[in-house]
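Notes to accompany the following structure.
Only a single protein chain was left out; the remaining protein chains are all shown in position.
Up next, subunit A:
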Amino acid sequence: MLFARLANPSRFLSFTARILPWLAVATAVLMVLGLYLSWTAPDDYQQGATVKIMFIHVPNAWLSMFVWMVMSVSALGTLVWKHPLADVAAKAAAPIGASFTFLALATGSLWGRPMWGTYWQWDARLTSVLILFLMYLSLIALWRAVEDPTRAARAAAVLTLVGAINIPIIKFSVEWWNTLHQGNSVFRMDGPTLDRAFLMPLFTMAIAFTLLFITLHLAAMRNEILRRRVRTLLLMQAGGRAP
């Protein structure tokens, strides 16, 4: 079982040191390929070239949810299985997830400007992603509020799991609220069914972004482990004990 083997931080560090370069190269290759495919993809007959924002926007939006799922599994790892690296994984994932969510919002808003004529629309999807972004930020705030990393991890794990239950409820309620407020929606996602010409670049970009997340996440986990070692050494030094 790989997860059990990697519970030892030193083993994790040496394992990731070996695979990280490969992951980084694979990410770069797929990213270049995906960008090339997006570049050469045909323009949409309605939206023109702006449809290409989709190739950046959709992978970010999908990762914004995926990262919360990764954090929820890590939270279970912290609370139930007491895996030593679960809280490191959860902590490292939070800022990355927040960045993906922010990028999804920013690209969505840039896409909205030519399509809806405004940067911001209280559309159901945008609103629920915005709330997801708020929850990422509050989770990061919680991580920062507690000095002791293991206690911070448990508190954050509870909040992550509560969020995992609540996010579908929020999404459902925002959709309800939206249909109540707006009779006619400005923008309909089900408008053009995706053509094969769009599907390939989108698929490539989605894989590239997922690999990017895995690469960044493993690197951030390594940094977090090293940061904790430095913290322990400093504490030992402050306590007057030789490390």
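Assorted remarks:
The rule is simple: contacts are C-beta pairs under 8 Å (C-beta built on N, C-alpha and C of every residue); 3 or more make two chains touch, one makes a residue touch a chain; residues count from 1.
The working rule: contacts and distances are computed from a predicted model.
The unshown chain of the complex is recorded in UniProt as "Heme exporter protein B", chosen from "4-hydroxyphenylacetate 3-hydroxylase family protein", "Hydrogenase-4 component E", "Energy-coupling factor transporter ATPase" or "Heme exporter protein B".
In the complete complex, the hidden chain is touched by one of A:Phe15, A:Phe102, A:Trp177 or A:Phe203, namely A:Trp177. Remark: the omitted chain is touched by one listed residue; of A:Ala7, A:Ala106 or A:Leu161 this is A:Leu161.
Touch with the hidden chain on the side of subunit A covers residues 79, 131, 134-135, 137-138, 141-142, 145-146, 151, 154-155, 157-159, 161-163, 165-166, 169-170, 172-174, 176-177, 180.
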